[in-house]
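A single protein chain has been omitted from the complex, and every remaining protein chain is retained in its original position.
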Amino acid sequence: MSDAPAPAIELVAISKSFGPVQANKDVSLSVAAGSIHGIVGENGAGKSTLMSILYGFYEADSGEIRVGGKPVSIRSSADAIAAGIGMVHQHFMLVEPLSVVENVVLGAEGGARLKAGISQARTELARLAQDYGLVIDPDAIVGELSVGLQQRVEILKALYRGAEILILDEPTAVLTPPEADQLFALLRALKAQGKTVILITHKLREIMDATDTVSVMRRGEMIAHVRTAETSPAALAEAMVGRRVLLRVEKAPRQRGRPVLEVAGLSVRDERGVERLSEASLTLHEGEIVGIAGVAGNGQSELLEVLAGLMQPSRGVIRLGGAILNAGDRTPSRLRRLGLMHIPEDRQRMGLVTAFPAAENTILGYHRDPSFGRGPLLSPSRIVAHALAGIEAYDVRPADPTLKTAKFSGGNQQKLVLAREIERAPKVLLVGQPTRGVDIGAIEFIHRRLIALRDAGVAILLVSVELDEVMALSDRILAMCGGRITGERQAETADEKDIGLLMAGVGEAA
Amino acid sequence: MSAAPIELPRWADIALVPLISVAASLLVAGLVVIGIGENPLLATTLLLKGALGSVEGLSFTLYYATNFIFTGLAVAVAFHAGLFNIGGEGQASVAGIVLTFACLGLAPLPGFLLVPLAILAAAAGGALYAFVPGWLQATRGSHVVITTIMFNFIAANLSVYLLVEVMRKPGSMQPESAEFARHAILTPMHILLAPLGLKLPDTPLNSAFLLALAALFAVWLLIYRSRLGYEIRTVGANPRAAAYAGISPAQITMIAMAISGALAGGLAVNEVMGVQHRLTLDFTAGYGFVGIAVALMGRGHPAGVGLAALLFGVLYQGGTELSFDQPKITRDMVVVIGGVIILFAGALEGLFRRFTAAGLALARKG
Partner (left out) sequence: MEWVQTIAVILDSAIRLSVPLLCAAMAGLWSERAGVVDIGLEGKMLIAAFASAVVAFSTGSAWAGLGAGILASVLLALVHGFAAITWRGNQIVSGVAINMLAAGLTVILGNAWYGQGGRTPPLEGAARFPDLTLPLAATLRDVPVLGRLYEEAISGHAAPAYLAFLAVLVTAYVLKHTRFGLRLRAVGENPAAVDTAGISVAWLRYGAVIICGALCGLGGTYLAVSQSAGFLPHMIAGKGFIALAAVIFANWRPWPVLGACLLFGVFDAVAIRLQGVIVPGLGQVPVQAIQALPYVLTVILLAGFIGKAVPPRASGLPYVKER
């Protein structure tokens, strides 16, 4: 027996696959009791899967979990709770019409009748309020609370169940900056009381501010474990993004033409009224690719959707070919007619109807085009001929336009979308995550197509969470963080670390 | 149990799963027959003979099938837009009322004008009565399912009121409208085909059957061959992709509901204009609900709907004949079979897909 106290939690060689996708590969992690540990990584790096395993949502294919040095079997949320693990999910697990105290006791009622449990919870809530400054009205209806207070209820739920280890999944994604500051103060207070906190985030500034130690995940693997005091945002950004096979795309010097898309002071609010895009301004010229670099969830999606007419701006002006787009112009079908095409970020949820045969997806958005039929009717033979042309030009496999779209691989699905949008001779092309979930061969193909399009004079706005891709394809790079454009660099002279800092919001002030 | 959808070969998806669920439903019906002490094999023989064994039986079968084609198509069109229209009964009732007003009110017109106008009036009545729930869902967020259920009962009360207080034939005690003029009805099939030298028995089968066949073709054209149908299917399969493609889901919801209601109106055309020649109470007789079974069994495809409608026509007509021979087995057996088919092919589809997949795997091994 060594004298060092056992780690609060230890993961040993955890692996988990979903079909052919390995979400966690031999992941090990050790978190000291009474510390705040950060886990960073890009979207899809496997952080959430790991935490779901820890909380009993999934069972690992192999590996071991130890709590306080003892191996535990966690097969359900109830097991995790019993082991002293509490979780604050990114999407709160709250019952909105119920009161705070009812939410807190749910699952830990302490008897068939509620009265005793509720009054005990009231006492306990009062104590927690005193210990941690977690003040909240126990009778408030949760749905009427602010997001910050709702998160507080989630934390109280975990503490009420006696959690010693608290996992927070992207806790600041929905918080305002002052709310986030309050949260971090609370986490420090928890630490002072000996609780262990695991903070999952992709915001490097938070890691630097709040954690003692940090682990970096990339593509399902643990890449690094470091003490926060001994690292820097730039080093973390580099570890997150990784030194992949360096993408080098051959491209001629750009022939920059006239400005075609001009955006000034564009802001977007989501349905809850939170500003997702703030005062974005940019200009896109003919014959150039402007890449948006940023960690997912920093306003890039909203930028694409508002430009494509899928969201309406709360402020700002968009000019296409010099003319201001009014509300009537900002609809997807009108924008298509004006020459603005859109390859959406999520091809399965937006870019394609996966239940349709491939051929029918090659006319999505253009199904009113007279060339696809006569009058109100569509001509299957013409649609198939059109689809076959696209399938051949983009080397879609299998070359079967009658096959259900869901049965194509990710790369071939993406080629179908690409063929559809590019072959309509766009003036402006919005491209979201062009190679997400796409195999290497298809990536190269897609990159070459985009370059060819740029050389032909099309203005392209590229959004990608793959920094390599943005660096390799773009002529200019804009970095985004927190809904703002935090800086601009010319691609030839851009430095990956420098961009990483802008993405983390650490560089120059916006 | 995994939540992942069970992947099946296309032919199994289209044919095998529905066939297995229908077979299982008939098996359940057989058990009921045994349960009341009758012989299911004898019953089946009598049923098939009654439905298909004579020209007269066949004519009745096709007459019933006409109703199921219309109500099945109505449900199917809404399904394609991701909507569940349970309001076929109410829509047909309103169509029947409008139709009756047209047939009686426009009686001075010659038949070649009056008949198409009356059919259009029925379609418009059904369409309007379905459009309103669609409009409420698209603009006010109230769900089509609940609204159409409520609309069924509102229509039923309206029918009673109108037939008792307003449209009742003077001097009659029955809640029925006056009889339509001879030129304001659809031609019975035995008269229609007589010039061709075909001698058919006098049955309720009338030219509405041809209209139903035309509707099958028209719906196929609409759903699978038209730009509007493309939009309907897109909204039903992926509303976000629809928005991306510049299609308004709200607009499509209203249009699809209206088309669905117009098709339900076909039930009124067949029953009121083709058979009864007057408006009667409860002429919808549950056909609207069986339409749900027809649409589920036919997997929303007009060819499938046609076949399923034929099956239910056989069950209805055969069941009627059967109940003469074996009074214990009433035609309500068809309602049971309809219910079980809806359960098996609809609500328990996952279970039957699992059965089918397991069976196929076993067949491949063995």
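We just call them A and B in the order they show up, numbering each chain from 1.
Basically, a residue touches a chain if its C-beta (ideal position, glycine included) is under 8 Å from a C-beta of that chain, and two chains touch if they have at least 3 such contacts.
Remember, predicted model here, so these are calculated numbers, not experimental data.
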| item | value |
| --- | --- |
| Chain not shown, its touching partners among those shown | A, B |
| Hidden-chain contact residue, picked from the options A:E10, A:E102 or A:E421 | A:E102 |
| Touching the absent chain when the full complex is considered, from B:A76, B:I119 or B:L136 | B:L136 |
| Residue, one of B:F60, B:F101, B:F131 or B:F151, that touches the chain absent here | B:F151 |
| Hidden partner interface residues of subunit A, rising order | 48, 52, 55, 57, 76-79, 81, 87, 89, 93-98, 102-103, 105-109, 111-115, 117, 157 |
| Residue numbers in subunit B that touch the chain omitted from display | 1, 3, 32, 35-37, 84, 86, 136, 140-143, 145-147, 149-151, 153-154, 156-158, 160-161, 165, 286, 289-290, 292-293, 296, 327-330, 332-340, 342-343, 346-351 |
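In the analysis below, only the chains that are shown with their structure count from here on.
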| item | value |
| --- | --- |
| Approximate Å spacing (C-alpha centroids) for the pair subunit A, subunit B | 47 |
| Interfacial residue positions of subunit A with respect to subunit B in the complex | 308, 310, 331-334, 336, 342, 344, 349-356, 360, 363-365, 367-368, 373, 376-378, 380 |
| Sites on subunit B touched by subunit A in the complex | 221, 225-228, 230-231, 233-234, 237-238, 240-241, 243-246 |
